[in-house]
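Following this message is one structure expressed as structure tokens.
With one protein chain removed, the remaining protein chains of the complex are shown where they sit.
Let's turn to chain A:
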Amino acid sequence: MSFHDFWDVLVLGAVLGSLYAVIAIGYTLVYGVLQLLNFAHSEVFMVGGFGGVIALTIFVPATDPSGLQSIAYVAVGMLFGAVLGGTVAFFLEKVAYRPLRRRGAPRLVFLITAIGASFFLYNLVGKLFGRNPMPMPSMYENKTVVTIFGSTISVTQALILGSAVVMLVAVDYVVNRTKLGSGIRAVAQDPEVASLMGVNIDKVVSRTFVLGGLMGGVAGFLFGTTNQVFYTMGFLPGITAFAAAVLGGIGNVRGAMLGGLTLGVVEAFTVEVWGDAWRYVGAFAVLVLVLMFRPTGILGERVARTA
């Protein structure tokens, strides 16, 4: 692999990894407050993609958009992705999980419900919008923005990387510096004591789902900008992002970021060196290897939380 190829692959991996990181935040935040592996989060991502595509199809982009129009289209797509992702996540929590919490259902029931909700959502979307991929309307001319070390970065790549970084910085701020964030962290550490401090657990849990859903929805739209959206598009990125959250240490926000970037880069290099058939082998081999030596993930807590 030449130096030039190396950079190309690294950029590819970083773009992919930044998307995984954004999706992984949704898994890790929800796991933090509920110890729930929310497998339906991949569908929040998928629905966000559809939200963006459908909104843009309705607003019918001009065939030759001006720079300002391009920005407006992207903004509309992101907005609809976010709103749809956030809404689905909100109702997912309210309809599927909250009744289980009320009844103190065992962990396994939550897990089965999550998988059921995932089946329900992607089949619903498949039924409503068809099982063939929907193309993303063209919003801009995908030209090269910059060239670094001879490798090019396209508008789409810059868009994904840029918005992912903004979202990651924002969510880090929310979790560590805002009142909602301190509520989220308190509930993750000791929900009973958090409520003694005046934290409304239901409210915090609901907002945690919405926060993860907004980001997952935007990620779905961004993923769609690389080509198209389809009803099962959540599955592989969802599983990979979930693996990323585990790799970084599930429950840990910065761990999810690190895990996402790592798996994206590993995936890109695996494909480059061994071919597309090996795409997920490299990433999951890394996951297995890391967990063998650090069962709680790269940034995971070494001490089990006390019940």
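Please note the rule applied: a residue touches a chain if its C-beta (ideal position, glycine included) is under 8 Å from a C-beta of that chain, and two chains touch if they have at least 3 such contacts; residues count from 1.
The rule is short, and it goes like this: contacts and distances are computed from a predicted model.
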Omitted chain, identified by the protein name its UniProt record gives, among "ABC transporter ATP-binding protein", "Sarcosine oxidase subunit delta", "Cytochrome c" or "Oxidoreductase": "ABC transporter ATP-binding protein"
Touching the absent chain when the full complex is considered, from A:Ala75, A:Ile112, A:Val166 or A:Met197: A:Met197
Sole contact to the chain not displayed, among A:Leu10, A:Ala186 or A:Ala268: A:Ala186
Among A:Asp5, A:Glu141 or A:Glu301, residue touching the chain not depicted: A:Glu301
Touch list for chain A against the chain that is not drawn: 179, 182-183, 185-186, 189-190, 192-201, 301
